[in-house]
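Removed from the display is one protein chain of the complex; every other protein chain stays in position.
Chain lettering (A and B) follows the sequence in which the chains are written, and residue indices restart at 1 in each chain.
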Amino acid sequence: MSYITKQIAAAFMASAIGLASVPVQAQTPPDTLIQAWQIDDVISLDPAEVFEFTASEVLGNSYQPLVGYDVKDVSDIFGVIAESWEVSEDGKTFTFTIKPGLQFASGNPITAADPVFSLQRAVKLDKSPAFILTQFGLNAENVDQMVRQTGDMTMELEMDKAYAPTLLLYCLTATVGFVVDKELVMSHEADGDFGYEWLKTNYAGSGAFTIRDWRANEVIVLERNENFSGDASPMARAIYRHIPEGSTQRLLLEKGDIDIARNLGAEEIIALADNADIKIEDGIKGSIYYMGLNQKNENLMKPEVREAMKYLVDYATIADTIMKGKVKVHQAFLPEGFLGALNDNPYALNVEKAKELLAAADLPDGFTVTMDTRNTPEITAMAEAIQQTMADAGIKMELIPGDGQQTLTKYRARNHDIYIGRWGPDYQDPHTNADTFARNPDNGDDAASKPLAWRNAWDIPEMTKQADAAVLEKDAKARADMYIALQQEHQKVSPFVIMFQEIEVLGIRKDVNGFIIGPSFNDNSFRQVTKSE
Amino acid sequence: MSTTSPENSGGRWGALPILGMKAGKLTATIAVTFFGLLVVTFLIGRVVPVDPVLAVVGDRASKSTYDAAYLALGLDKPLYHQFWIYLKNALSGDLGVSVLTKKPIIEDIARVFPATLELATAGILLGTITGVPLGVWGAVRQGKLADQVIRVVGLVGYSAPIFWLGLLGLLVFYAKLGWVAGPGRIDIAYEYSVTQVTGLLLIDTAMQGNWAAFVNVLAHLALPATLLGYFSMAYISRMTRSFMLAELAQEYVTTARVKGVAEWRIIWLHALRNAAVPLVTVIALSYAGLLEGSVLTETVFAWPGLGQYLTNSLQNADMNAVLGGTLVIGIIFVGLNLLSDLLYTVLDPRVRRRT
Partner (left out) sequence: MSAGVSRRDWLLSEQPASRRQAKLGQAYRTWVQLRRNKLAMVGLGIVLVLVLAAIFADVIAPYDPLSGGDLRTARLLPPSWAHLMGTDDQARDIFSRIVHGSRLTLMVVAMVAVIATPIGLAVGTTAGYFGGWVDTVLMRITDIFLAFPRLILALAFVAALGPGIENAIIAIAITSWPPYARLARAETLTIRNADYIDAIRLQGAGSGRIIWGHVVPLCMSSVIVRVTLDMAGIILTAAGLGFLGLGAQPPQPEWGAMIASGRRFIIDFWWVATMPGIAIFVVSLGFNLLGDGLRDVLDPKAAQ
């Protein structure tokens, strides 16, 4: 070994030993909010492409939509970039007037040209979330006519049918409807891509924060937008750090290395509850945990078996133990908080009843079945618990774990027996879930759209008609009743064992206040977060 | 260099032609190996039961979105054609684009590799510093208690699952005692005070005179580096012991003893110097081994290096990234093997003579 190597080695050893006596205690800077979160799902920062939880939240704090809603009462819809809107006589055309005097972080003023461009761009780029807009009859060819600027500060949006007005408004609150800075984006256009390559990793919005940096699987850094039209955020900087494990997040939170932990497990929540430096805050989310029973399976296609399965999940125990604090029992496809949500939970673990039903289905000794299980700790733990209660009624359930893409590939090819998963609504209107749980316009193997009903090969022409009727109903009360009726029927006969609704839980340092947990991730806001000393 | 070899007077230039031949043969070997690696990785990538389009557009895209991405990935072309494209791209350094990060794999690897390099280097330094003296000591005290203890300590290093020791280490030294910093490479509070030049944070912070950050980086590095160091120590001490035993049995040692040369001189100067030649190979190999060990260590310590990149990609079925990462590690492995081979030729006169 050379002399120099020895020197370096000696220095290293000395400092490593020296450190051993100094306890490491970190503190986050007072003007910076630091959150630990599993952010590996971020694949883009472009509102026309973003569809993932984390990126939605980042955009929710850095971009603005035309309209928004009160996170405490989603039926209260108000303008954000739009000042007002009108619906035409035939219910097919919306006219929006833009608030005067707004500007983007770049300093460019916001005019009607920007939202028009943003919507046209999203439709033409046709990325994953584009269907939220194209379901109104928009496509790359007609969008220039259907979404049009009619004045400096006015624009019109025309649809192919007279949908329930709230449907469009809610869809515009989704990230795909966020308004981008036309001038800035187009200055980075290459090969007619509407600035897509650039905006994937850059920022062109008008929200309370600007996005300064995103390093995949490492960090997202936001900085205060000094040109923001609302009240300036007290925090100069907000950082998301990629920490996948809840136990690690908890340690960092306890040590004061981070301000907020976002992926705490049930055990971490319980442990942190006793810590005086930390508070736990939660809010109900729209995501639903369910099992899908493939109707191509000769056992699962029997109505009695479908019903028996609903009696073989110990909903209450799972919600009180493995998933304590993270879910509440919920058994209908519309989550609590949505228009027309059904909050009845008629099913509980009842092995005797299930056995009777199985006997009626000529399966008194049960049967063997597989369940594709995403290999996240929580889904796996739930699946294992369900596996045990199923076994009590003689159903031998074999788990087939896989990563997200793998189980999904199989699910979409309808090659599963049972799939256990989580479904999050795409926007705040009840149609988002009705569309997937209760509509299946074409049950053929090569169908163009693959809603959850299709994936489980559940052919439901009647229910599809009812869901189609509900989306055109203008009266909110009548519409809510239609959805409730739909869910009651669905709860009885569907091949979906809907089990839980998700609760988002945050572990927060005591001195951090003002984080708002909304019903969807782009409603989560740290705009008003303050730190007291 | 060597007390036994008269050939030594020929100087190290005498090795050049042999080196040239060897290098030529090795280059050919590497080319073939590289091609094989590509074939293996390509085939693995094609049989994975994951729809690659899904990873790009997600679950809820419309059919038109899906079809566009399918064509963009070239999945409509026949397999041999896809391989040809893969081969062509790989040769020009293009391993494709990561589905997860949307960046070229090469760029990703260049970004995460320094973290692994820093960790593995710290580990191998610790392993060498402790392993060599322990190995020498074991050889000198052969069969005695010290030797047995060292041997068992080494075997423990061979036997414990590294991810498990890492977890327990974090539990005890970070969570309970607070002696070291937690997972990650650096505290967030310092992260933005450091400009990454080399990507090796210890060097970057030292060059910028940012000593607070330097200490923080060290505190993060201490535990995982010690663990990796322990594992390489196990291997290095064992090999040192057997090389030293071989040297100590040589005639020149007896001669020196008869001449009355001090025992410590014989052991630490003469014998160890000769044993150092094969030791270089051992250290190079265990350095390569640490790259492999990093996969599990980095997962436990949330270390943003190549190992974590690989496992992350794997869990998200980002096959381009998995295969790119595997390929790069494969190449480094071959490279280190080659390097140790060449070093061996340069350093050891006996090999030169034989060839």
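Please note the rule applied: a contact is a pair of C-beta atoms (placed from the backbone, for glycine too) under 8 Å apart; a residue touches a chain by one contact, two chains touch by 3 or more.
Bear in mind the structure is a predicted one, so any value in this text is a computation, not a measurement.
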{"item": "Full-complex contact with the absent chain, from B:70, B:83, B:163 or B:252", "value": "B:163"}
{"item": "Candidates A:181, A:314 or A:523 - the one touching the absent chain", "value": "A:314"}
{"item": "Chain not shown: contacting residue from A:109, A:137 or A:401", "value": "A:401"}
{"item": "Sole contact to the chain not displayed, among A:68, A:129, A:246 or A:366", "value": "A:246"}
{"item": "Missing-partner contacts on chain B, residue numbers", "value": "29, 32-33, 36-37, 40-41, 44-45, 47-49, 148, 151-152, 155-156, 158-161, 163-164, 167-168, 171, 175, 242, 245-246, 249, 288-289, 291-292, 295-296, 299, 310-311, 314-315, 317, 319, 322-323, 325-326, 329-330, 333-334, 337"}
{"item": "Absent chain, residues of chain A that touch it", "value": "245-247, 250-251, 265, 267-268, 271, 314, 317-318, 320-322, 375, 377, 380-381, 383-385, 387-388, 391, 399-402, 406"}
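We adopt the following convention: only the chains that are shown with their structure count from here on.
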{"item": "Chain A to chain B touching residues, read off their complex", "value": "1, 5, 8-9, 12-13, 15-16, 19-20, 23-29, 34, 40, 43-44, 51-52, 126-131, 134, 200-201, 215-219, 221, 239, 241, 243-245, 248, 251-252, 255, 257-258, 375, 403-406, 408-410, 412, 426, 448-449"}
{"item": "Complex contacts: residues of chain B adjacent to chain A", "value": "49-51, 54-55, 57-65, 68, 98-103, 108, 111, 122, 125-126, 128-129, 132, 170, 174-175, 178-184, 187-189, 191-192, 215-216, 218-219, 222, 225-226, 302, 304, 308-309, 312, 314-317"}
